[in-house]
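Have a look at the structure below, then the notes.
Heads up, one of the protein chains got dropped from this complex, but the rest are sitting where they should.
Just so it is clear, A and B label the chains in written order, and each chain counts residues from 1 on its own.
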Amino acid sequence: MREILALDGNAAVAHAMRQINPDVVAAYPITPQTSTVQTFSEFVANGLVKTEFITVESEHSAMSACIGAAAAGARVMTATSSAGLAFMWETLYIAASYRLPIVMLDVNRALSGPINIHCDHSDTMGAREAGWIQIFSENAQESYDNFIQAVRIAEHPDVLLPVMVMHDGFITSHAMERVELLTDEEVRNFVGEYKPAFPTLLDVHNPITYGPLDFYDYYFEHKRQQVEGMAHAQEVILEVAREYEKLSGRKYGLFEAYRLEDAEVAIVVLSSTAGTTKAVVDKLRAQGKKVGLLKPRVFRPFPAKELADALRHLKAVAVMDRSISFGAMHNAGPLYLEVLSAQRIYGGSMPVVDYIFGLGGRDIVPAQIESVYDDLFRILETGQVERLVTYLGVRE
Amino acid sequence: MPKGTGWKDIPLGGLILEAGNSVEYKTGGWRAFRPVRDAEKCIHCLFCWIYCPDSSILVQDEKMVGFDLEHCKGCGVCAQVCPVKCITMTPETEFEKEK
Partner (left out) sequence: MGKMIEIRWHARGGQGAVTAGKLLAETALGAGFYFQAFPDYGAERMGAPIRAYTRLSDSPITLHSPVLEPDVVIVLDPTLLGVVDVTEGLKENGVLLINTTESPEEVRKRLNLEGKNIRIFTVDASSIAIQELGREITNTPMLGAFCVATGLLDLNKIVEQVRKDFGKKLRPDVVEANVRAIQRAAQEVKQG
């Protein structure tokens, strides 16, 4: 029977891992991720899974162990945050380029320094070029659902890329909510038995080489192949989501459009803040204001055309970024730059402005989100964009 | 653009699916000095065979019979370890002249 439990985001993902029952988990603790693998290690200790749990001395080693195990034919998972993800940098690229379908939870936390343990998206955004599929979750339920789907996406023969699933540090990772779990059997059947796409390192009858030297003669071709995997990922993500919806009743896409269809202005924002924005949208709608929300779920591969199409009818759009792309155009955030590029390529002439918010866990409250909608309506009235980038909630 | 197979036709992830295909990679062209053996002096101790990093010492019936010049890179380890000094590292330019 399906259970409904009171779980925080990290525990919800630990349960997903338990139900998936991976062959190998190699992880190193880091706040606010720690309780995920701590909870999972209890499942291992209690014999609820057959997973080989490898404790390592760093995240570089964690991802290296994951790569080795995946190349040896294991279904592999890990979890990290912030500096841990940064310490994996080199190995993130290796996992993606070897086409190893590793699944990782990244609990979003600011990067140092000054040192900070709270939520922003600078860790994931810094890794956006590493070749991983990146899926953001609004709450514990989504993180659980996304983690299970990630296995199928990563292992799909047309994709074969590692997947990173995100939820917000503390806001989601340590907030207890109502989470509906599938049954163990349903999850087991959904992810299926793992069949590695290639002969593996432990297959002595089909010896192969992983990670050979790859110079100017073939490296470029291998990168071109990775693009192909990423290009296929979008359709696979939707296909897996459709199947998951049949099983769970919960619908997922490339993004979620909330009261967007007839909206005049909208906010584009990731993760838990999108949830808070829904409450603001409801409030403003009750006042007759035509406001909407677009919450990207998949950031890599970025659904440029679909997103531009969904925004096309709007008169003004605000993107909210929980990180800064330092030195980029107007020092804007990465989500803004993507949305703007999508609009440039696929049409849409409305003004698009950026709001940097919530860095290092700075609270974002409904009144601030309301002020963003107010700004958008002011742009409609005056036809003027005062600022392309606004820092929301910083002291001047 | 270098010659080679296109991205659609090579294994994913830089994998080499065929074991032992490094022999197809001819490294003899890297050589500046070629080992030349005085067969009269050779005592077939096979030190050269043990030390050669490129497995380029050819052996038949436990006798040293010559060099695999398609893979020998001319490092000279064989000449160094030979107890009777029967291997001489000779500049490749001399063999060019022969041609």
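The working rule: a contact is a pair of C-beta atoms (placed from the backbone, for glycine too) under 8 Å apart; a residue touches a chain by one contact, two chains touch by 3 or more.
Computed from a predicted structure; not experimentally measured.
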| item | value |
| --- | --- |
| Visible chains in contact with the missing one | A |
| Per the touch definition above, residue among A:T124, A:N139 or A:Q343 touching the missing chain | A:N139 |
| Residue touching the undisplayed chain, where the options are A:T172, A:Q226 or A:S323 | A:T172 |
| Full-complex contact with the absent chain, from A:S272, A:S325 or A:T390 | A:S272 |
| Where the missing chain touches chain A, by residue | 4-6, 8, 32, 117-118, 138-139, 168, 170-172, 174-178, 272-273, 275-276, 278-279, 363-366 |
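To be clear about the criterion, only the chains that are shown with their structure count from here on.
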| item | value |
| --- | --- |
| Separation of chain A from chain B, taking each centre as the mean of its C-alpha atoms, in whole Å | 51 |
| Chain A - residues contacting chain B, complex | 97-100, 160, 197-199, 206-212, 214, 216-218, 220-222, 224-225, 228-229 |
| Interfacial residue positions of chain B with respect to chain A in the complex | 2, 4-7, 10-20 |
